[in-house]
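First the structure, which I've put down as structure tokens, then a few questions once you've had a look.
The complex appears here without one of its protein chains, the remainder shown in place.
Just so it is clear, A, B and C label the chains in written order, and each chain counts residues from 1 on its own.
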Amino acid sequence: MAIVVTAGEAVSRIEDGMTVMTGGFLGVGTPEVLLDALVGRGAKKLTLISNDTAFPGRGNGKLVEAGCLKKVIASHIGTNPITQQQMKEKILEVVLIPQGTLAERIRAAGAGLGGILTPTGVGTEIEKEKTVLTIDGRRYLLEVPLYADVALIKAHLADEAGNLVYKRSARNFNPVMAMAASLVIAQVDRVLPVGSIDPDQVMTPGIFIDLIVQTGGEQVGDLRTAR
Amino acid sequence: MAIVVTAGEAVSRIEDGMTVMTGGFLGVGTPEVLLDALVGRGAKKLTLISNDTAFPGRGNGKLVEAGCLKKVIASHIGTNPITQQQMKEKILEVVLIPQGTLAERIRAAGAGLGGILTPTGVGTEIEKEKTVLTIDGRRYLLEVPLYADVALIKAHLADEAGNLVYKRSARNFNPVMAMAASLVIAQVDRVLPVGSIDPDQVMTPGIFIDLIVQTGGEQVGDLRTAR
Amino acid sequence: MATLEPQDKRIIIARRAARELQDGYVVNLGIGLPTLVANYVPEGIKVWLHSENGFVGLGPAPAPGEEDPDVVNAGAQPASIIPGGACFDSCMSFAIIRGGHLDLTILGALEVDEKGNLANWMVPGRIVPGMGGAMDLVVGARRVIIATEHTLKDGSPKIVRRCQLPLTAAGEVDLIITELAVIEVTREGLLLKEVAPGVTPREVQARTGASLIIPDTVATMEI
Partner (left out) sequence: MATLEPQDKRIIIARRAARELQDGYVVNLGIGLPTLVANYVPEGIKVWLHSENGFVGLGPAPAPGEEDPDVVNAGAQPASIIPGGACFDSCMSFAIIRGGHLDLTILGALEVDEKGNLANWMVPGRIVPGMGGAMDLVVGARRVIIATEHTLKDGSPKIVRRCQLPLTAAGEVDLIITELAVIEVTREGLLLKEVAPGVTPREVQARTGASLIIPDTVATMEI
């Protein structure tokens, strides 16, 4: 059973130096309220695992600008010149990972796999320092799990058991990150009573969720009547 | 865009000797009508990839009894004495795989991975003839993808684009098998017009589905109004 | 030591195993004796039962006539899903198991040994049912409790020095609960933690195929 808390209470659990995953794709499906609280708390030296650093003033861009990060593990930083500047100035270490590999490495952590073999990156710079295995005559890179201390995710709806429902392309990395961190905090538009979400419509089972921060957002009906 | 056909038309695409995946867990979520048609066609020497062989007269049990199979790859055959008898008589080759490994090997095929590393089976008979890799001091078995020529799956609803919705524990192996075969045939209770299923409620995207067999079943409302 | 009927033994084991549950736990109960544990969940404790065929929130069997053919437990028996439950596919179900998201699994045993090895999926030369999800469960759950009768019907021990049967998993068992005792698997060996009322440590040792570490005082099982 997830506990509903304020954003401040939630991020007080995040210590400087921790590894934090954040859901979102270029700022869509990002838990903005949690990021604001994290910036407000003055977090330092975090390692961020996320698809990208969004844009200045938006999504992970806020963490970059506020100097909360020492390292970013992402697939893309091209939309945020501040990230690039900090990388140039060696304030920020940036590790780039192909997006599908990033997703699978996070999933491997959540699913208890020791790693996965992907053809992505074979014959490129990504191959360097990686173990290469040949299966059925095709070369694959061995990619190992990516865990985090904390995952900050964003969903549309939760019930009080922590079950989550996402909307459209705001789903992206949120479900997989919910499986791969020791502490999982979900920002949601609205929390419904237990049993309001049909079990078939749950996208992330509540057993993965530790804390929920409700931000208000739009009113929704009772999902039990949804089918 | 999936094509709606009869069960007979659908299974006419399955040739003797092919490898066939069937969804279902002890006969729940199994495409019974497709299996009946396959038995009716007198299919021979198939390799079956499925969680189990269900019970005599039910689910994959029908394929066993009708002598359609030369090989079974499953996690469990304990509920079907006929499978065990055929195995004893060496009519049927049986390969047993831990259930989670079976799911991940099928997923690896569907997701284009060359394999996955699992801790399951380390230190057991399963380890024999497997490559063992040590990651961060823990031993893992390298498990390679499992593909099929055909996947026979069962869903509750489809739309004409092939998007699928499953019900309760009838989901099981169906979604992952839909990704791992050259030809994917879905038996569904009912086919709705394109656009009837909210994009967020789709459990298997229609791009995976080649043929749909509608069996009638219960009436359902328009899922566009579901949220 | 009084002789117990098999059904009494099973209830004692299930009741004692249920005392290992903690509020909010996510738990998978194996088929057979472990399933009985659900009947003895202590008051004030709410657990989420995971059913490896694809959901959390496994509830009691429905009343006759109320069965939904699409809602069954991992033994294909009619089941229910409690409010707050969630359904998923087999990949997610085993990601939950393998990924350490189960606080506890309670399983039966053919043999369990002093290294925490477990054998519960096949007997060579006899019929091989298959491991189903057992290998994943034992490896993946954070805590593995074996709930089993202390001996076979002929009195031969199920708790042994080394498993002779093919293993389900190596070194993963944490605790063994029988009708006679509660035994913890430690690095040093099998530690006798509790004995059933009226049973002496010596009697437990006599029915066990491995040396037990017996502390000066051993608690009595609350059942």
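The working rule: contacts are C-beta pairs under 8 Å (C-beta built on N, C-alpha and C of every residue); 3 or more make two chains touch, one makes a residue touch a chain.
This structure is a prediction, so every number in the text was calculated from the model and none was measured.
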Missing chain: touched chains present in the view: A, B
Candidates B:Ala111, B:Ala170, B:Ile185 or B:Ile212 - the one touching the absent chain: B:Ala111
Hidden-chain contact residue, picked from the options A:Val5, A:Ile82, A:Ile126 or A:Val144: A:Ile126
Contact partner of the left-out chain, one of A:Val4, A:Val28 or A:Leu183: A:Val28
Interface with the unshown chain - residue positions in subunit A: 25-29, 51-52, 74-79, 84, 87, 94, 96, 98-104, 107, 118-126, 166-176, 203
Residue numbers in subunit B that touch the chain omitted from display: 1, 107, 109-113, 159-161, 163, 179, 194-195, 199-200, 202, 205-208
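As a convention for this text, only the chains that are shown with their structure count from here on.
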Centroid spacing, where centroids are CA-atom means, of subunit B and subunit C in whole angstrom: 29
Interchain centroid distance [CA atoms averaged], subunit A/subunit B, Å: 31
Computed distance of Cα centres, subunit C from subunit A, in Å: 35
Two or more partner chains touched - positions in subunit C: 55, 81, 87-88, 91, 94, 97-98, 140
Junction residues of subunit A, two or more chains touched: 111-113, 199-200
